[in-house]
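The structure is given below, and queries will be raised subsequently.
Just one protein chain is left out here, and the rest sit where they should.
Moving on, here comes chain A:
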Amino acid sequence: MSKTDTTSAANRAADAEAAAEAEAGAQLSTAPQEETSSGGPSLGPVGWVRWFWRQLTSMRVALILLFLLSLGAIPGSLIPQNGVDELKVQDFKAANPGLTPVYEKLQLFDVYSSVWFSAIYILLFVSLIGCIVPRTWQFVGQLRGRPPGAPKRLTRLPAYTSWRTEASPEQVDEAALRLLKGRRYRAHAVKGSVAGEKGYLREAGNLLFHIALIVMLVAFATGQLFKSEGGKLVVEGDGFSNTLPLYDDFRSGSLFDTDELAPFSFTLDQFTGTYEPSGPQRGTPRTFEADVSYSVPGGPDKKGKIKVNEPLVVEGTKVYLISHGYAPVVTVRDARGKAVFKGAVPLLPVDNNITSTGVIKVMDGYRNAKGEKEQLGLPAFFVPTYAGKGNGQMFSQFPALAFPALNLGAYHGDLRVDGGLPQNVYQLDRSKLDPFKDKNGDVFKQTLLPGETMKLPGGAGSVTFEKEIKEWASFQISQQPGNGLALAGAIAAIAGLAGSLFIQRRRVWVRATTGEDGVTVVEMAGLGRSESAQLPEELAGLAARLHAEAPTAPEPEPASAEDAASAADPADPADEGAEK
């Protein structure tokens, strides 16, 4: 801080007072000085670097960076983001082919990991570090030092009081020191006055808050780099064990190692969903619960319940319930009557009433009416609550299983699953498939109720919609280190913030001098970092206490004032006892 340099340089009579005042307020905080000269440096590269550093760590630049940070965050909330909803990004790209290349160049689909957004917050944090490191040193220095002596003219300070007393200056000083120390001021006698300071926690809180922000950033970065997150759809009765190949989809941070996947497995015993049965909100979900059994290697099986807000925590990994749907159980028989497929087929919901679509794929074992090997693809449309035959389209009326119906089409041929290319299990590649046709030559389709069987045309086999309908739930299994650190940082930030905003740092001076008439004049003054209504009140309280010990001297006309004084302001013995 260059403050003391400038003040000692400007030591002419007119400035002396201002200088003394500046010193009185010096180091009341560690806030950075504002640069007064805004011109660029006329020095060499070192000068430039220093100039740049000083600019970066100045409050003004920090303010500008804060602005940029909030401005930069805006587009990410209005433009779909890859990290939030990839499907929406694809929709947006399809709808705006002209804008897409521009947006991609500007990284507007990945705002929060973009170069420019990172640049803003990294600069901000460099600026922050450049600010708090020197401030911390200064604060340590202030903690080891003592508050400065009283400025010459106490009357110029924001809060001031004075009275005349018969007590000697030494007595007043002693009483003042005792009083201030009793009120937990850091007080000492200096240059014929008593100086006290309080509220160091303000600065401590301020530093704590800013350090906590850095801790949170580090925690967030750690989480992003080491996290793993995957999704898995599980049908009732099926299980999952936490290994990479079993995930439906998997994402991880760049420093994540698959060996770090916590070893555990779980089975979905039952999924329960309930819905509002009537009223205007009919169909709105009320509860979603997944009952699971889980275990870690060598451990016993445990029962658990996963709800929307209550993930299952196993070995530090969290299992969240993300979505759910129905998986009708279907049996497919080929032309010979042999059951070639039997199982629950999870279908994906397309609306709030869980109208679901998907495909039943029969890959092996099927032989057609001629006895040839073929594959079958049955596009499925499922509704948990059917409107009834002839009642509109195949859309569900209610999300629960009130009147389930399954509509199936049928294709035969080559599903093209053997080519090694990844294929969407919910869609059908029809390029090498032929539809079964009904008598009229239309594409064969039939709606089944539970227990019903449909016969494929030409004796090509049959499909039975079993009475048992299973539900599935999809889970997100995520592991993210740094959460504890982030929480600790957040709590420290709030505590520090409260300290730095609610605590006042202030100084109080007491000076007792012998006046010309031999009577002691007591002067008290207070100075705060910011103008505060509490400062005068606090000074008044202190003055009242001190006044009780050094009561006002009677006016030149002698009178017995002493008794009245102690009656008016009884000293608090507890307070005085608290000295040392």
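The rule we apply is simple: a contact is a pair of C-beta atoms (placed from the backbone, for glycine too) under 8 Å apart; a residue touches a chain by one contact, two chains touch by 3 or more; residues count from 1.
Just so it is clear, contacts and distances are computed from a predicted model.
Asker: Going by UniProt, what is the name of the one chain that was not included in the view, given "GAF and ANTAR domain-containing protein", "Phosphoribosylformylglycinamidine synthase subunit PurL", "Voltage-gated potassium channel" or "C-type cytochrome biogenesis protein CcsB"?
Answerer: Listed in its UniProt record, the absent chain's protein name reads "C-type cytochrome biogenesis protein CcsB".
Asker: Among A:Trp51, A:Trp163 or A:Tyr247, single out the residue that touches the unshown chain.
Answerer: Of the listed residues, the one touching the omitted chain is A:Trp163.
Asker: Which listed residue, A:Thr287, A:Gln427 or A:Thr514, touches the chain dropped from view?
Answerer: The single option touching the absent chain is A:Thr287.
Asker: Among the options A:Ser70, A:Gln90, A:Thr453 or A:Thr513, which residue touches the chain absent from this view?
Answerer: Counting the whole complex, the residue in contact with the absent chain is A:Ser70.
Asker: Which one, A:Ala150, A:Ala380 or A:Ala486, makes contact with the chain that was left out?
Answerer: From the options A:Ala150, A:Ala380 or A:Ala486, the contact with the absent chain belongs to A:Ala486.
Asker: Which is it among A:Thr136, A:Thr357 or A:Ser478 that touches the chain not included here?
Answerer: A:Ser478
Asker: Spell out the interface residues on chain A facing the chain that's missing from view.
Answerer: Within chain A, the residues that touch the unshown chain are 31, 34, 59-60, 62-63, 66-67, 69-70, 73-74, 76-78, 81, 83-84, 88, 111-112, 155-164, 220, 229, 276, 279-281, 284-288, 307-311, 318, 320, 322, 476, 478, 480, 483, 486-487, 490-491, 493-494, 497-498, 501-502, 524, 531, 536, 539-540, 543-544, 547, 551-552, 554-555, 557, 559, 561, 564-565, 568-569.
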